[in-house]
Structures are given as C-alpha cells and as structure tokens.
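Written below as structure tokens is the structure these notes are about.
All protein chains but one are shown at their positions in the complex.
What follows is chain A.
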Amino acid sequence: MTNRSDFTANEMMTIAAARALSNDDVCFVGIGAPSAACNVARLTHAPDITLIYESGTIGTAPNVLPLSIGDGELCETAVTTVSVPEMFRYWLQGGRISIGFLGAAQIDRFGNINTTVIGDYRKPKVRLPGGGGAPEIATSCQEVFITMKQATRSMVETIDFYTSFGHGTGGDHRRRLGITTKGPTLLITDLAVWRPDPETKEFTVVSMHPGVDRNMIQETCGWTVRFSESVEETPPPSDLELTTLRELQARTERAHGGKKGN
C-alpha cells in the first residue's frame, strides 16, 4: 500500500484522471496533461480504450508519450490515420467521440476554458496559442473531462476569453445555445476531483486527494469553492498505477532526450 509521501501531487492528478476513463470510451486526447492520463488508463484498467489525437490518428497506442499531437509514434501504433478534415468532420462532428479530454490555461467555475489571450483580445498582455481543436471538442464530444494544476491565476472568477464553452453562466446555458452534449462533467486537479452541480453546473469538490485539506483547495482557487455535502478522500495511487506512470515517463524521457512528453 502506498502512503502520501510515496507520490507527488502531479502523479495523483494523472492517476485520478486515468481512473475516470473506461475500456469502452472513445477519447479525443488534448495536448498536455490529458495525454499522460489517457495512456496510463490504457496501460492499466482500460487496455481497449480508443485514443484519438487530432492529427488524425485513431486507436493509437504509443509506447512513449508524444511531444506533439502529431508525433510519428502515434501514427505507427494507430489502427488507422485519417486526414485532418475527416477527423473533424466524420469522427468529431459526427458524434463518434464519447470523451474529450482537455487541459486549460484558465478556467472558471462553470468549466469555460481560455487558452487564447490573457487581457484584451486586441491588445493582449499575453498571447497564448489559441484553441486548436478545443472549441469543437468542447461541444461535439458527448462529455468533457478537464485536468489541470490548481493556481489562483488559472482558476479564476472570470476568464479573459471564451476559447471553449463549458456551461457558460451555468444552469441550462448549453441547451439554450442549441448544444446537445453534456459538456464538462469532471475536473481533476492536483488537489481534488470536482463535478458540476446537477442544477447550477458549478464545479463542486467531491473528493480530496490524500493529505489535502479544504484550505489548500481554496487558497489555490480564484473563486469561492463549493464542497459537496459528502466529500470523499481520493484513494491513493496503487503500486500498479504508480509504476505504470513512472515507467511511461522514464521511457518518454529516454526517447525524447530528457523531455517529459505530453
């Protein structure tokens, strides 16, 4: 059995995110933290999960984490590789994807994501990379999982730009815009697992990772945190989960000459 000193907050985040995926899922994998979680799931409890990267690789099974969403490793291990227009039209827009797994530079309590600009769009303080596939991943996948580290500058009261729509201002905002998919249903951070309130759609803490208390969650979050009536403790990583993640990262570092992969 592992105890808290045996693993890092980042490892707990990746493993908690991996647990949310199942064998039957068809998962559109976003760049960054989601990729590690999706591959840990595939290498542990969900060997038959279908992982799709927006470069057109369907059913990929990389031995090391890719540095970009179009590494050769993804294509070589995929069931098939399709063109980018086909990926977005037939597979994403066509409704074939069950889970979209995204990271975020900035998020608000309703799971709206900003990866476009900090500050004003026309005169940005910081120009971030932009949305890429995310605006349509957020609305075309049946549901969306988000994983990111907590910090007051990234979990904010108001995001500077709506790159990808979550639950808007909450409640039935998605439905009012004609969006029929569920949107963000899960947020996994380095401290907790959050789920949207069924009515208001505000993200609510349902489980805290081992050794984390409510203050730690509030201090790293820019809005007043709501906790579920019964907050559970996230089970710590099992030996298998930790070993799988660490071996994957070690293989990745060897393959990429010291860079950890995404």
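Here, a contact is a pair of C-beta atoms (placed from the backbone, for glycine too) under 8 Å apart; a residue touches a chain by one contact, two chains touch by 3 or more; residues count from 1.
Just so we're on the same page, contacts and distances are computed from a predicted model.
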Original post:
Can you tell which of "Xanthine dehydrogenase family protein subunit M", "Glutaconate CoA-transferase subunit A", "ABC transmembrane type-1 domain-containing protein" or "Simple sugar transport system permease protein" UniProt lists for the chain that's not drawn?
Top reply: "Glutaconate CoA-transferase subunit A"
Original post:
Taking the entire complex into account, which one of A:Pro34, A:Gly131, A:Gly222 or A:Pro237 touches the absent chain?
Top reply: A:Gly131
**OP:** Just name the one of A:Thr44, A:Thr81, A:Ser154 or A:Thr244 that touches the chain not displayed here.
**Re:** A:Thr81
Subject >> Chain not shown, touching residues in chain A >> reply: 31, 54-57, 66-72, 74-75, 81-85, 87-89, 92-93, 112, 116, 121-122, 124, 126-136, 138-140, 161-165, 168, 173-174, 177-179, 256-257, 259, 261-262
